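All protein chains of the complex are present and in place, except for one that has been dropped.
Coming up: chain A.
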Amino acid sequence: MADITHANQANRARNADENPIRRFFRATEIDTRLLGMVGALVIIWLGFQFLTGGLFLTPRNLWNLTVQTSSVAVMATGMVLIIVTRNIDLSVGSVLGFCGMIMGVMQAKILPQYLGLEHPAIWIITLTSGVLVGAAIGALQGSIIAFLNVPAFIVTLGGLLVWRGATWFVTSGQTVAPMNSTFRLMGGGTEGSIGATASWIVGIVACVAIVGAILNSRKQRKRFGFPLRPVWAEYFLSVLGCVLVLGAVAIANAYFWPINIARRYADANGIAWPEGGLQISHGIAIPVLIAIAVGIVMTFIATRLRFGRYVFALGGNPEAAELAGIKTRWVTVKIFMLMGVLCAIAAAISTARLNAATNAQGELDELYTIAAAVIGGTSLAGGVGTIAGAMIGALVMQSLQSGMVLLGIDSPFQRIVVGVVLVVAVWLDTVYRARAK
């Protein structure tokens, strides 16, 4: 007992010695690395805002940025789990292309024969078939890696070639278009956004969820008498979360429909054209909602489910995981299946956005996906990585690219910049890790 009191005093003494900033981070338990990445993102945004003379931080550009990010962000969440287990998946771009082509053919050629064009069930049957194909590809690649012991690098390098070739064979190289109109909503655009009211509802639900989660975790910790965060820290986190969510909704709602679309809409619905134009909010785009939902589900899987725990344990020490009785091979297969499913979802977003399924869809996406995960703090040595980090990583990559487009930088030079940023980001991370030890 005396020991414990003594330890507590020592702890308190140590806390008192810390400077206010450290105490703040300890109390709020904010991940400083994640914060660093958000900081980098803010710097990139402000930099482009300055360089483009105010073109970057507009509701329109930010809205487009989030839509453009969603496909890679969806895949990056799965890539985190793959890299955490010391594997790699080079085939995601090709799998995206293949699933996209299957879904394109399904909705444009096969299903209309039986259900008629524009049948309301077409999109869901299409999406389901794409997801099943993705899962099957993942299961195949995962099984070869886990049970035949072929390195993931090689299996997915083969997959990169195989699935790209298979994409060509589905239609002998023809582009499939147009997509079903309901399916197309998944790609965003004026139609594929949920509007102002629904966006506010989503925002408020998110706020309630944030506060609820904070309260629940406090209650749980109280139940077992664990140390609690100070009350001010709880308030701070709740307010911060809500401000961020509602701010994002406000920005999405501040991007209005283009004038000619709004005018057509007004004509079609018999609305008189008001002075100064009709301002209809886009609201949150559906692909962004899909990406956020995927992010939440994947975070839940990674942190709250036994499967996620196994993934991290496996990445930290494969031998220990095996000796603890974890069926490590099955875990590997499941991770790759999950990756296949995410590729299919990303394929749905990107084919819907393009309104076509093409041969080249998703080319180089494997590299952007891996880069997003790595910039987001996933360690190639295994065992470390967060879903949220990878999604922010995807946003960083996309911000760089669209900022450079706004600046009118040639695409070869864009690639050079993205490549350099990737290396610098990982180097900075290495420095951070070395210091943290």
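To be clear about the criterion, a residue touches a chain if its C-beta (ideal position, glycine included) is under 8 Å from a C-beta of that chain, and two chains touch if they have at least 3 such contacts; residues count from 1.
The working rule: contacts and distances are computed from a predicted model.
Colleague: What is the missing chain called in its UniProt entry, if the choices are "Bifunctional protein PyrR", "Phosphoribosylformylglycinamidine synthase subunit PurS", "Lipid-transfer protein" or "D-xylose transport system ATP-binding protein"?
Modeller: Of the names offered in "Bifunctional protein PyrR", "Phosphoribosylformylglycinamidine synthase subunit PurS", "Lipid-transfer protein" or "D-xylose transport system ATP-binding protein", the absent chain's UniProt record gives "D-xylose transport system ATP-binding protein".
Colleague: Looking beyond the chains shown, say which of A:Ser181, A:Gln279, A:Asn317 or A:Thr430 touches the absent one.
Modeller: Touches the omitted chain: A:Asn317.
Colleague: Hey, which of A:Ile122, A:Ala371, A:Val384 or A:Met397 is the one touching the hidden chain?
Modeller: A:Val384
Colleague: Just name the one of A:Leu305, A:Ala360, A:Leu407 or A:Val420 that touches the chain not displayed here.
Modeller: Selected residue, touching the omitted chain: A:Leu305.
Colleague: Pick out the residues on chain A that sit against the missing chain.
Modeller: On the chain A side, contact with the omitted chain comes from 3-4, 7, 11, 220-221, 223-224, 226, 300, 303-306, 309, 312-317, 319-326, 383-384.
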